[in-house]
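Every protein chain except one is present and positioned as in the full complex.
Coming up: chain A.
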Amino acid sequence: MPPTLISPSENDYIIRGVDSNIRADGRGRLDYRQVILETGLITQASGSARCRLGEGTDVLVGVKVEFGAVELDGADEDVAEIKAKRGRVICNVECSPIASQQFAGRGADDFNNELTQMLDRVLNGPQSGLNLEKLCIIPGQHCWIVYIDAIVLDYAGNILDTIFMTTRAALYSTRIPKTIIQERGDGEIEFDILDDVEECERIEGWDKVPVAITLNKIGSRHIVDATPLEELTTEAKLLVTVNKDGKVCGLQKSGGGSIEPSLLIDMVQTGRSLGQSLIQSLDEMLQREENDINLKRAQKERKLGFFAAT
């Protein structure tokens, strides 16, 4: 993790500030920094998004959809049967050394792994909301594999929340080409992948993908969207993943300290309501961006006429 040391006076300053609901950058305990979200930046990918939180944390997610074999699990027949009818989602998170000097060399390996597992667990379970059955082309044989690669480009605290937000936006911008399956008798099945850019579909259920809210316990209170210094002061962290309907899809406590049961319930509630409103504002942002793009496209098609005389 980036900065590693904090002085006792700085520590004290943050704790007292949180206690009286004021933080170093002027925010209250439950205020998020400004979120900037952009989609469709990487032309080589099937979908991409970039998110910048305030003046710091910057995450880029590229989604690539490639076709491949379904996952075959030999151990359990029931599980294997379900898996044979499903597409796959593979997640990978990388913290680039350009974000922070601590990520250089092999320094970020453990942290990368931790983040990858966290994202993978949320997106591969039933709580992800993604319709994996729809990603299957021929049951037992071919399916779409959705590779989600996140890169942390800049670090100013609260990486995990940003990764989840960006992933959701990248899935929104992802298009999967349509396939046509033809049976040619004698058990031979072939499928075509349509090459038409217009003939593409969104991944079904992207809107049900949850976002994560990290709550940091500082003193006897909790805050969201912590800066690097606040993360150092944090005694315990609670990650709450929430979907659009306000359902809690996952909880994870990390950090050295402990959380009292009464505070825990309070934190989950805060996470839930904040997550829901965050999803709402993110969806609005994505909708606005799409409208802008459509508007631009419509303007381009307006005919000028000969020599632009009109």
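What we mean here is this: a contact is a pair of C-beta atoms (placed from the backbone, for glycine too) under 8 Å apart; a residue touches a chain by one contact, two chains touch by 3 or more; residues count from 1.
Note that in this section contacts and distances are computed from a predicted model.
Asker: Look at the options "Putative proteasome subunit alpha type-7", "SKP1-like protein", "Ribosomal RNA-processing protein 41" or "2176_t:CDS:1" and return the one that UniProt uses as the protein name of the missing chain.
Answerer: Hidden chain, UniProt protein name: "Ribosomal RNA-processing protein 41".
Asker: Which listed residue, A:R23, A:R88, A:H142 or A:K237, touches the chain dropped from view?
Answerer: For the chain that is not drawn, the touching residue is A:H142.
Asker: Which of A:L72, A:I193 or A:L295 touches the chain that is not shown?
Answerer: A:I193
Asker: Which listed residue (A:T39, A:S100 or A:N216) would be found touching the missing chain in the intact complex?
Answerer: Of these options, the touching residue for the absent chain is A:S100.
Asker: To test your reading of the contact rule: which positions on chain A touch the chain that is missing from view?
Answerer: 2, 42-45, 48, 55-56, 58, 60, 62-64, 66-67, 92, 94, 96-101, 104-106, 138, 141-142, 147, 149, 151, 153-156, 177, 187-193, 195, 197
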